[in-house]
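Let me begin by presenting the structure, written as structure tokens, before commenting on it.
Note that this complex is displayed minus one protein chain, with the remaining chains in position.
Chain naming follows the written order as A and B, and within any one chain the residues start at number 1.
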Amino acid sequence: MAQGKIKGDKSSALVVGAGIAGMQSALLLAEMGRKVFLLEQGPAIGGYFPLLDKTFPTNSCGVCFMSPTPPAFCPIYECHLHDNIELLPYSEVKKVEGAAGDFKVSIVRKPRCVDPKRCTLCEACIKVCPVEVEREFGGGLERRKAIYLPYPQAIPHSLVIDPKTCTRCGECVKVCAPGAIDLDMKEEEEAIGVGAILLGFGFEPFWAQKKGEYGFGRHENVLTSIQFERLISTSSPTQGFPIRVSDGKKMERIAFIQCVGSRDPSCGQDHCSTICCMYATKQAMIAKERDPGLNVTFFYMDIRPMGKDYERYYERAKAEYGIEYIRSAISTVKELQQTKNLLITYVKEDGAFEEREFDSVVLSVGFTPPQNIKDLAFGMGLRLNPQGFCETDEFHPAKTSVNGIFVGGAFRGPRDIPETVVEGSSAAAAVASFLGPNSLLISTQEYPAEGALSNEVPKIGVFICHCGGELKESLSIPELIEGTKQLGEVSHVEEMGLACLPEDLNQIKMKIGEQGINRIVIAGCTHREIRKTMEEMAKGMGFNPYLIEYANIREQCAFVHRDLPKLATEKAMALIRMSVERARRIQPIRKGNQKVERKGLVVGGGVAGMTAALRMAEQGYGVYLIEKEKELGGNLKNSFYTLKGSDPQSLLKDLIQKVKDQPSIRSYLETEVIGFEKKNGHYQTKIRRPNGEEILDHGALVFATGGREVTPKEYLFGQDPRVITQRQLEKMIHLKDAGLKEIRSAVMIQCVGSRDEEHPYCSRICCGHAVKNALKLKEQDPSVQVYVLYRDVRTYGFYETYYHEARGKGVIFIRYDLEKKPKIAVENGRLRVSLFDPAMGSQVTLPADRLILSAGVEPNDHLDLAKIFDVDLNPDGFFMEANPKSAPLDSVDRGKFFCGLCHSPNGIEDAISQGNAAAARAGAILAKETVEEKAYLAYVIKRLCCGCGLCVTTCPYGARVLNEEEVKAEVVDALCQGCGNCVVACRNAASQQRNFEKGLNLTVLNEAID
Amino acid sequence: MAKQTVLKVSGGRTEETIKGFLKSLLEKGVVEAILIPKRLPSGDGFAQTLIHDPEKMDGACILSLTMPVQSAKVASNLSIKNLNKKVAAVLKACEIRAIVELAKFLQVKLENLIVVGVDCPGTFEVTDYAKMVQEGKESGKLEAEMLKEMEKRGPMAPQGYAFRPACQMCEYPVPKADIHIKLFGYKTEEEVGLEIGDKLEKELEEKGLLSASGNEPSSRKEVVDRVVAEKVKKRDAAFQEFSGGVKDLQSFLDRFSTCIRCHNCMVACPICYCKECVFRTAIFEHEGDQFLRWADRKGGIRMPTDTLIFHLIRMTHMVTSCIGCGLCDSACPSRLPVATLFRSVGDKIQKMFNYVPGRDVNEVPPVATFKEDELKIESGAI
Partner (left out) sequence: MADFEPRIVAFLCHWCTYTGADLAGTTRQQYPPNIRVIHLMCSGAVDSIYVLKALIDGADGVLLGGCHPGDCHYQTGNYKARRRVAILKGILNQMGFTEDRIWLKWISASEGKLFADTVTKMTNDLKKMGPNPMKQLWNA
């Protein structure tokens, strides 16, 4: 094949894999002013995201927030629309040559046989295609044709032909009106040049057949969780109602089997897949919401909801949804021949066998690394970890073993969406730092100046598109043309075949020029399909793009009223009338720009704060780093070794040195924040330092104000010097304290100040902390007895292997319940711990030379800070994010970000990722000279405003303020997101929204009723 | 905690004693001025007056038995912009509750407003009161009788007259105020109750204005409870009578067919604070061809078209905050039972959000907030 000329250059980046992490990285890099190639092996981007209907812990969707500047549209669309992103769907990386900073990447573009630019999704081809096969999407529960749409929202939004099953009968070619199908399309090779590569290969679900005892593939009603996810999605054939696969009947009892292909060395999967407890719980909750009569039982070893707000979610699943959790090991799953029901035999914690019958069984499959990347990884020289995921350094979580190649998301290890978004952002920061300060402009496109249109009498041109004849089946186009001609101020009406294609676009352009049209109405498909094309055309000819209206007579009319041509035509006429009415009244919008103060301010100089400050500085922005103590370091000062064996003290030294050496960072020690003001486009923070006060202007704000170890209130802590915390033990071990010799028997108690009434959340890091210290004690003297008293062991991800190791080395883990906490007594001067051991079924007493409490994490007291900066805290005192899934580090009003322990309990590695990620998200704002305002801004007619403040209360973005002097409300344009909520909060018409004025909406309403 | 005390009445001159206390607020510089109803020279009505000179307190009335305007609106004008010195305002209980609501919508600034509330015997329509005066109840006599009646059974309207309907069914005759003058249950020719809120307690003590001491008479609670119970009974009966008469939209419209679209109810309403009502803005202006098209479609339309929507929309704006002062009733030239309508609708909506307008200035009005977990009103289970 002919090889095209090389695209891209050293300042651009290639993101491989367009799942959640890859899309996030690409979007942020693009916003940071980088040219990004986003490559995806499948025919559409999105990864596993389109499969998910609801996500935990909110049981909502909300992933449409996942853009650098929420609220925006779905990340898939954002990637599709971003000027700086070039999508390479249905492509594979073949070879990587060159070196860091100057890679040449050969890629192969697979033939999709349908031209996305011409395909209008009329689906005439699908009707005639004779080949029907299993649909991959959702684990093969449904069927599709050989020519198909991967999923309804797929980008590129076009059909694709599956070459493996296509019989080349040519029927589809015959019926394709726009001539989009080419069965002879060939594979093409292409080379691109980039400075850095970012790998977002993601994961693959564990192949459930490998666990033969569960009967997947043999028993019809044993499903994987991927299939069950599809079954309960509202877009499934049953609209999410869970039914039995074998007979389509309503179910009474279903079982979830956890850890299928996780924590299981026997099938080569010794890691914990981290998120299965949560996704399965979510699936169970959704299933119960859809069918309240359903009984759900979980079979599990440990339950591990250790993310932010996850513990509450799990408690709710038990208390409110009545989901049953049985701690057990499965021995077999048998199918009963008559009913196709399943009989599960399991061993309970006390060793007793039991049997239960279920209608269906869901296997919570774990995550494996992607199987087909091994050769590529080898070719690049990429080191993988023993589990086959990408190996990274603990303190450089976004870097791979190859210089210039970075990684984010589940390819580094299984993780949930919030962490994936954080990691995708973190990797973007690492790439941006690697590539150095940016040079590319955000948008390179230049457009001619627009004419003055606002005061002209509307001359409306209406173009009615029948979509290659497809709409003629249910609409009478001549009737619509005639009807439209009768409407006031319509000066031109024309029928079009395919308004989205260049031929017809040229015709529209010509008519606009000829007739002096100053408002356009496109009647045809939804604005979602055609808006971008139309706006590009308009901008190209100096026509304000906000003077185009869309009448949706395809998706919301012709396609849905197929058998009612008369009524459908009547409705289409009404839709056109409504759009014409809008067109008569809309005004051109020229989006304003606000100058960005291109500096960042970081509050808190711990590991997360220093990391964020460094990444911002490396992108070329000035950074103010505020620390209330005399020196930088925060909690890192008290950490001496990690479970994975890294040295936090050298990290500390390194970070402090780098901060000192970085000329763009100004550190303020012994400094506190005393004031904060939101200006149009930037922030102003007032600080007090030892020698006076100062005002700092900045465009982004990062909170890294940290947290602390909970001071235990029980187990004789503070009363008996032998009762210490894990941190104190760590310090003893580090300092080789003489007291260590006294320890012949150490008892550790988990969940002290976690998962209880006062701290109803999991502190996430304590299980790892305990395993780490237990291993150290064993390492120093294998004969020391170490007991860990736990409620659930939550050594997620690869930490699981250390838990395994600790057990191997004789550390004894004994479980206790919250209702039966261990009791401490002093007998003959010795500490003794007694508790009920559920495995033995009896009370045990353990001697304790030291009792080590795994104290949880709590946030520092942030109430004052939250007030000053106008951000929210969650009930536990951590900063509250805009959306736990998709904007996990962002405040609701753009520009403020949270990282480290002030956000949620997390370890050093996660804190670094969050610091990186916060810097990337801040960088997306700071990269621009100016920030472009939204189009449909709110505004105030001051004469009518009485300053009641309802609009101020209702605005979630702080974009409404009260001018105290005038007693009038105002809009901060830079913050307004154009939702229109303030318009309705206002009792009269003082509050309005551009092109959605109350009066305008009412006239459109009139047309809707007529 | 608020301070409870009494004012000892000398020579049976109750009103003069209370006015003397208020005068001392001016004299001692506690306030710069006092807003208080003053009897009109004709003697048959009252008007709110802002008094700076203590000598001008003559003719001011502690009990004014009419409500020509809702003084919450006066307080709004007074305080919304640049009120830099303290002003005391002598107000009725419903006016104070309106002020509390308006404060939530930033239409009243409470910083420099000292609210003086007096137990309310009820008020008469302005015209009724004038007639009574003309019929021989010379100035002040009626008030003196009412003051006496406050001790035992609550005041009664003179033969042939009635309190305003809203007053008859007002369950809040006892105000909440910075200075609360209590009459119910007191032998008013000897003493009246005085309750001083936290805002002023210290200052008044220091300035020696709280010399006397005394507790509430044991009978007060009983009298108040009885008065309130009677009014609640009347209220519920009125609600029931109203909803019995309004079974469907047609009966509602029949009942309100005499509405002449004067918008007086809106003008009189203390909660309708907009400078220019949405119904007077351009968004309700239609072009001529629009009217013709409607007429064409339906065969004919009534003009103007906006009576029903006016009342409905106004309700969406004010019912959650309706404090039941009934000035809309008094203002209605067609004598429509608008107050009963707004109150009975308001009652239902307020209960939906467990909201009592005028109860507490820190309570957020239902229109300004929401709860994530409330109101399972999604339609059409499928």
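Just so it is clear, a residue touches a chain if its C-beta (ideal position, glycine included) is under 8 Å from a C-beta of that chain, and two chains touch if they have at least 3 such contacts.
Computed from a prediction, not measured in an experiment: that's the story for all the values here.
Visitor: Pick from A:Ile226, A:Val931 or A:Cys979: which residue touches the chain that isn't shown?
Guide: A:Cys979
Visitor: Would you mind spotting which of A:Thr167, A:Gln209 or A:Thr234 touches the chain that isn't drawn?
Guide: Considering all chains, including the one not shown, the answer is A:Thr234.
Visitor: In the complete assembly, which of B:Ala47, B:Val232, B:Ile260 or B:Leu308 touches the absent chain?
Guide: B:Leu308
Visitor: If I consider the whole complex, including the chain that's not displayed, which of B:Ala103, B:Met150, B:Ala238 or B:Val319 touches that chain?
Guide: Only one listed residue reaches the unshown chain, and that is B:Val319.
Visitor: Of the residues A:Ala882, A:Ala920 or A:Val971, I need the one that contacts the missing chain.
Guide: Spelled out, the listed residue whose C-beta touches the missing chain is A:Ala882.
Visitor: Would you write out the residues of chain B that touch the absent chain, in ascending order?
Guide: 243, 246-253, 278, 283, 294-295, 297-302, 305, 308-309, 312-313, 315-316, 319-320, 344-345, 348-349, 352, 366-367, 370-372, 374-375, 377-380, 382
Visitor: Which chain A residues would touch the chain omitted from the figure, given the whole complex?
Guide: 53, 58-62, 64-65, 71, 73-74, 121, 123, 152-153, 233-235, 239, 526, 528, 552, 554-557, 559-564, 567-568, 570-571, 574-575, 578, 882, 892, 936, 954, 956, 977-981, 983-985, 993, 996, 998, 1001-1002, 1004-1006, 1008-1010
As a working rule, only the chains that are shown with their structure count from here on.
Visitor: Can you work out the whole-Å distance between the CA centroids of chain A and chain B?
Guide: Result: the chain centres lie 53 Å from each other.
Visitor: With touch defined as at the start, can you tell me which chain B residues reach chain A in the complex?
Guide: 80-81, 105-107, 273-278, 281-286, 289-290, 293, 297, 317, 367-369
Visitor: Would you tell me which residues of chain A are touching chain B in their complex?
Guide: Residues in contact with chain B: 488, 943-950, 953-954, 962, 967, 985, 987-989, 997-999, 1002-1003, 1006, 1010.
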